[in-house]
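Some notes on the structure that comes next.
For this view, one protein chain was removed and the others were kept in their places.
Chain IDs A and B follow the sequence of writing; residue 1 opens each chain.
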Amino acid sequence: MTVAAHRPGTLTAPAGSAARWRPAGSARHVLAGSLLVCPLMVFLAAAFYYPLAYTLAESVTPTQGPGLTFAHYTEFLGSRDGLGVLALTLGLSLAATLLSVALSLPLALLLRRKFFGRRALQFLMMLPITIPALVGALGLLILYDRTGWLNVVLLKLHVLSEPLAIDYTIPGLILFYVWMFFPYGGLVIMSGLGAIDPAVEEAGLVMGASPMVVFRRVMLPLLRGSLWAGAVMIFLQCFGAFSVPLIAGGNYQPIGVKIYTIANVFLDWPQASAMAVVMGIIQGGLVVAYQSIGRRRHPA
Amino acid sequence: MTEERLALEHIGKSWGRLAALSDICLTVPRGMFVSLLGPSGCGKTTLLRVITGSVVPDGGRVVVDGLDVTGLPTYRRNMGMVFQSFALFPHLSVADNIAFPLTVRGVSRAEQQKRVADALRIVHLDALAERFPRELSGGQQQRVGLARAIVYQPTILLLDEPLSNLDASLREEMRLEISQITRQLDITAVYVTHDQREALALSDAIAVMKLGRVVQFGTPEEIYSAPVNDFIARFLGYANELPVVVADGCARIEADNTVLETVPIGLTGPATAFIHASAVVLEASASGGPNRLGCTVADLAFMGDHVEYVLRHGTGLRLKAQAPIGAPMYPRGAEICAVLAPDKLIVVARDATGPA
Partner (left out) sequence: MRTLPAKLLRAALVTSFVLFITLPLVMILLEAFGADWFGMRMLPAQWTLRWFVWAAQTIDLGAVAWNTVEIALMTTVLTLAAALPASWAIARYRLPLKSILIGAILFPRMIPEITFALGVARIFYAIHLTNTAIGIALAHVMLAAPFAVLVLVSTFEGLDTRLLEAGTVMGCGPLRLFWRVTLPLALPGIVAAALFSFLASYNDFVLTLMVYGADTVTLPVQTYLSLGNGYLSVAGAISTILLVPSLFFLLAMLRMVNPENLLGGLKGA
């Protein structure tokens, strides 16, 4: 190796030496790097990309016999039922997103100042997105049941004379989505708020703008990017939701649950596959939108 | 012309058990440039925020032009402020930043344009009106900050360490600019800094603060030539300090009882004598005359326009001296004599309040 290292033109890093982590760009270097990436790529190919391709292929396969067909797409996107599912999913997601942002913004403003218990509140905020969605949904169902705490308290306080029906209704489902997914937006908005120099707000006040004017003319424009990013983030989660609508949706089946039902109950895999592809494309488009917002927020 | 613009009366503020400000009294006449000088944590920024209204004092009054504004919210006080972090609105152009306080005040569009243009001319940024803050250098951003703070002719201009986020080379230029503009516009200004040179160069008067109190208030000359205690002397950059005991108007070095000849001293008991390094003259051998201390050259460094010596006195005292180029040079280890000019020695009381 000593000989090789002194030959002109081969003064590259000897294998295993300290210089290894400096990108050298030699063929050997690229090969070594590629080998290290290999195991993960094999896993991904076997358990993700192949299944994805399989789904794509199945979505254009006729329900019976061989051939190529787009009937499953036209059936989904062209039928009243199919469009109903899409409308339900998008409507639920949109409503839950708006409510979540409306909840996150004051909360983020509140959590901005340092006070006792702030860390604990941040901990609590992470709770809904860390625990299994199924458990959260179960707790929500019990809490908002006709004999759940909310109704019992409101009845005992004589605010209500009849219990509210929340579980298995559209407003209930939206409420559950908000509980489950608002932290995604809240965290983005909090970090956006944290990036604003507190002196900017103070500057506005000193110059004679009232707190409302400062909020409208200074804080809101500066937060616009974060609000959008947070909203897209929440929307993505709502759109892809499965566990919550599965056990708490009742008669309402958003696209995720519908796909599962069609595949596992009606065993119409090609139809389910076509819907899954549509779902994936919508979600993918939103991710691209989200990332372009992110790039605009943090120009490289 | 000595009408009071700002008066702080017995201002107190504590954060929990920590007293940030105690019994601050200060008056600022119209057109005067006053600095609040002190180390970090001395309460100077808190005091500034009491003036703006961002911090509500526990006690005392803030009076502007004879009116008590203590209960007035920040945005109704008509003050201007320049921030350490510049605090420009990142989503607005330079012109819109400067126009912001005018818009808030309902100034007409035409009038706004005229006044923004004037302000930009004053800070020499006419060409950059349409740029955004992130496209400007630190120095330029702070000029915008200054323009934005003066464009609506606030009653008082507050400056919170406006130079500390700038490069050393820019600082002096910006300092001169601030000095020129505030004098030209006859603005009443309160300037917060921890840099004694900035305070000395800019101010008509300086309030030196420590642990939430104003320790000394006076003109730069007064404070520099007659600091009231050793804390201020040290803070102003006096290089040499000798612990002394004063009895019957005569100061003796604590360690060996050597008599120091000084200008008349108005205090008795333990005290500290200070002298600048440049006022310490070196001689080869002891000759007759007052304040001659036999020393060994411990170290020396050539600094271009002068030579810096570190001397060790027999009692363990260390002295710093600056000798002009051309004066005789002494090698390390040389036994020499340091002469402390009596009229350059100041003897001040020891500060009893502990470390800042």
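Rule of thumb we're sticking to: a contact is a pair of C-beta atoms (placed from the backbone, for glycine too) under 8 Å apart; a residue touches a chain by one contact, two chains touch by 3 or more.
Only a predicted model underlies this, so the values are computations on that prediction, with no experimental measurement involved.
Trainee: Among A:A87, A:A102 or A:V135, exactly one should touch the missing chain; which is it?
Mentor: Of all options in A:A87, A:A102 or A:V135, contact with the hidden chain holds for A:V135.
Trainee: In the whole complex, not just what's shown, which of A:A87, A:A102 or A:L124 touches the removed chain?
Mentor: A:L124
Trainee: Just to verify: which one of A:A71, A:L94 or A:L155 makes contact with the chain not shown?
Mentor: A:L155
Trainee: Since one chain isn't shown, list which residues of subunit A touch it in the complete complex.
Mentor: 16-18, 20-21, 23-25, 29-30, 32-34, 36-37, 39-41, 43-44, 46-55, 58, 106-107, 110, 117, 119, 121-136, 138-140, 142-143, 147-149, 152-153, 155-156, 179-181, 184, 187-188, 190-191, 233, 237, 239-243, 246-247, 256, 259-260, 263-264, 269, 272-273, 276-277, 279-280, 283-284, 287
Criterion: only the chains that are shown with their structure count from here on.
Trainee: Rounded to the nearest whole Å, what is the centre-to-centre distance of subunit A and subunit B, using the mean of the C-alpha atoms as each centre?
Mentor: Whole-Å distance between the two chain centres: 53.
Trainee: Using the touch rule from the top, collect the residues of subunit A that touch subunit B in their complex.
Mentor: Within the complex, subunit A touches subunit B at residues 197, 199-200, 202-211, 213-214, 217-218, 221-222.
Trainee: Mind pulling up the subunit B residues that touch subunit A in the complex?
Mentor: Residue list for subunit B touching subunit A: 52-54, 73-81, 83-91, 100-101, 104-105, 148-149, 152, 158.
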